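Every protein chain but one is kept in place in this view of the complex.
Here the chain labels run A and B in written order, and each chain numbers its own residues starting at 1.
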Amino acid sequence: MTRLIGANALIVALGVTVVGLLLVTFGARRQRAEWVEAGYSATYLQFALVTAATFAMIFGLVSHDFSIDYVAQVGSRATPLYYTVISLWGALEGSILFWGWVLSLLTALVVFWNRDRGGKLIPYTTATLLGVGIFFQILLVGPAHPFGLVSPVPLDGPGPNPLLQNHWLMGIHPPLLYLGYVGMTVPFAFAMGAMAAGEVGDTGWIRLSRRWLLGAWAFLTAAIIAGMWWSYEVLGWGGYWAWDPVENASFMPWLTATAFLHSVMVQERRGLLKLWNLNLIVATFVLTILGTFLTRSGVLTSVHAFTEGNIGYYFLVAIAIVLLLSFVLVAGNSEKLTSDGQLEGTASRGSVFLLNNLFLTAFTFTVLVGTLFPLVAEAVRGVKVSVGEPFFNRMTVPICVALLFLMGVGPALPWKAADRATIRRKLLPPAIGSGVALLVALFAGTRDVFALLAFMFAAFALVANVGEFVEGARLRMQQRGESAPLALSELVNANRRRYGGYVAHLGVVAVAAAITAASTFKTEYEGTIKKGESLKIGENMAVRLDEVWGREEPQRAVIGTTLTLLKNGREIATLDPRMNFYPTSQQPVPTPAVRSRPTGDIYVNLQAFQQDGSNATLRVIVEPLVPWIWLGGMIICCGALISMLPVPGAARVRAAARAESAERAPGATTPVTAS
Amino acid sequence: MDDAIPATGLNWRRASIAGAVALPIIALLAFGMTRDPGEITSPLPGKMAPDFALEVFAQGEPGQERMVGDTVRLSEMRGQVVVLNFWGSWCLECRREHQALTNVASEYATKGVKFFGVLYNDQPSTALRWIQEMGGQSYPSVNDPRTRTSIDYGIYGAPETFFIAKNGVVAYKHIGALTEAIMIQKLDSLIAAPSS
Partner (left out) sequence: MSSTSRKAATLTIAGVIVAAAFGYMMFGGLESNVVYFLTPAELVARGEGVYDRAVRLGGQVAPGSVQWDANALDLKFRVREGTHEVVVHSKGAPPQMFRDGMGVVVEGKYVRAANGQSVFESKNLMIKHSEEYRAPKDGQMPQEMYKSLIKGVSS
């Protein structure tokens, strides 16, 4: 019953989507408003149907309905409820279903919010979204059909992939990632819609896309950080980023989207970079699809990949269509995208944005080359290679350092050409800050040049961005006599987009400083110790092995150790790193024990144990500041949220105009007007 | 994926150049599809199949049956074509191939082909229930209690099936569900080959 509801809902959804696509496209071409309206309604129906299928699947999972192919594949009666529900995205078919559901939700929302405004491009935008929707629905009725019949019905299933049922973060990371990925489809659809409607020269589509892009960007940021956290907490090697193809796949669209968030301001203010911005939006979407293709089709190996079947060919066809269509449309429209303004002076915020885009693009390109190089090498020279971490680090660390520096310079500079006095006044405090950071870092024992630069520029950016808040609030306090907290909140409220951006910068500073500190000052200790013995950690700390124990859980067997963390001989904490044995996996999945403090983590992983429980081999990693990576990610997302919040009512146009004119160059060529 | 083509104003010269740029990328990705990144392939086919001695827990149907508790040794079956199917009751693909295996096993029992199921990561009691539920299994199944034989054969997951020639060499290894057509093709060529 559940199975039939799900299966049929998906088939009908595909039909509805195809009809909807035809209706909006031909309705717009032939100017038949009632066709377009009917097409809009189809998006709601599509959402309802895919929702029905998704809920049918969740119900099937929770009720252990093993007649459903997907449930029989990932379900198990022994799996706890939480992991049963999240196994919705634990394997290929379910993740495609979930993806399709998010896409149908966003499509319906785009239509709901924009059908009565936004003009000619909305029907084509809807058509693009429905086109992408058709792809996922073809997958769902074809090669990734999750509702196949299993006969006779099994009594029980194997349960989800051990790596996915080992940590609660797996309930967070994939949905965030899908929201980020799918969210990037919406700005792309606006861009395609604008091109199809011949409105690509206007800023209309950019205005419509801004919040969508910011939202998707925030989700993608959160997803990347959550993914790092998951790999830190589950994989047991004490790291969080390995330049794995799957990680790169999520990082590349993030880079291009970040570049767009900055360069779009140059277009809004100065009428420049129109073609460039269009390219960034298209590239962002293409990179999300490329990343999905690389990791779902078995082209590249990865710890995270779940692969299989002929689904890769469908992706190949889709990616070919997307690439050809978007390249052809963008190039064919490029003449309409000439600049109608220019930058003023080299030392202005606009030129910092240009540099920022240059570095972010170089960053993206480096990651892309590093990811695809094994494929190229095998195609051209027939050798199997992999591109190691050294390549990525060597290439990207200087870029990161430069970006950190720009992140401090940009906010400090005005849009118009800055005179020397302004530059000196604005950049002196950050420069002092970076000097202090340099001394502290040298004193702490940093010797690596790039690490020193990273600490310096992180401090530079920190002081510069905090300075913007301080200066703005102080001005308000003087001019309006507001109290400090009021002045600060009013300052942010009056220009949420700008100050939200600065908040995000502070988050990036936290992440960058934490990663630099963690990789510079990371120390590792490893040893085999007997029960009652201790392993020394640094000068004054140690872990004592109290017990090696085992317990049987319904879905797995757990071997753990009980450890006591000692500081100067005093007991300060109990730790219990574990190893989990799942019946479907020959290799145990570790659960390291992490003791987190704002100053850093003590990370203990159980490497091996003696079967009689007499000793255990432990690896202890001391990693300073690591929690600030996760915290910084949250700060970035808060910044994006602040930037997204609308200022209520018409006040927003005036408020924005007022706040910006205070700082705006007199010769602004394309003032932003909100409709 | 958008089939809305703008009515006017596309610069086709630039558009076609851009399209030409896209093609090599697509070609590279298509090439990626043709290869398996799984690094080293299994060296087992073409080598002697590892011997084993495993206990029967499901006897199979007349014509192929072995007593429950009997020990099956591969070395005793030299000169015969042997098919080893590693399976478990928890494995979904095993259900898919079960009917085909049972049918082909009965058909080829008269031609001197021995089929054995090898239970992988499972309990005989649940496996017996599974066989009953599936409507029987024509060939006997042996238990691999410590998955030692499975390790000998390098089992990665279930189902995996090994076709062993008369001279004891692994002729073919199949990963995933089998179909009757594949089995018939392999078996016919193995039966035709002389036992050296």
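As a convention for this text, a contact is a pair of C-beta atoms (placed from the backbone, for glycine too) under 8 Å apart; a residue touches a chain by one contact, two chains touch by 3 or more.
These figures come from a predicted structure and were not determined experimentally.
**Q** So one chain is hidden, and I want to know which residue out of A:A38, A:A347 or A:V387 touches that hidden chain in the complete assembly.
**A** Answering carefully, the residue with contact to the hidden chain is A:V387.
**Q** Thinking of the whole complex, not just what is shown, which of A:L22, A:I321 or A:A377 touches the missing chain?
**A** The one listed residue touching the chain not shown is A:A377.
**Q** What subunit A residues would touch the chain not displayed?
**A** The list for subunit A reads 342, 358, 362, 365-366, 369-370, 373, 377, 383-388, 390-391, 394-395, 526-528, 547-552, 557, 559-560, 579, 581, 586-588, 607-609, 611-613, 615, 617, 619.
What we mean here is this: only the chains that are shown with their structure count from here on.
**Q** How many angstrom lie between the CA centroids of subunit A and subunit B, rounded to a whole number?
**A** 39
**Q** With touch defined as at the start, can you tell me which subunit A residues reach subunit B in the complex?
**A** Residue list for subunit A touching subunit B: 21, 25, 28-29, 69, 72-73, 124, 127-128, 131-132, 134-135, 150-152, 154-158, 189, 192-193, 195-198, 290, 293-294, 297-301, 312-313, 316, 318-325, 327-336, 372, 375-376, 378-379, 384, 583-584.
**Q** Going by the contact rule set out above, which residues of subunit B touch subunit A in the complex?
**A** 1-12, 14-19, 21-22, 25-26, 28-33, 35-39, 89-92, 95, 121, 126, 129-130, 133-135, 157
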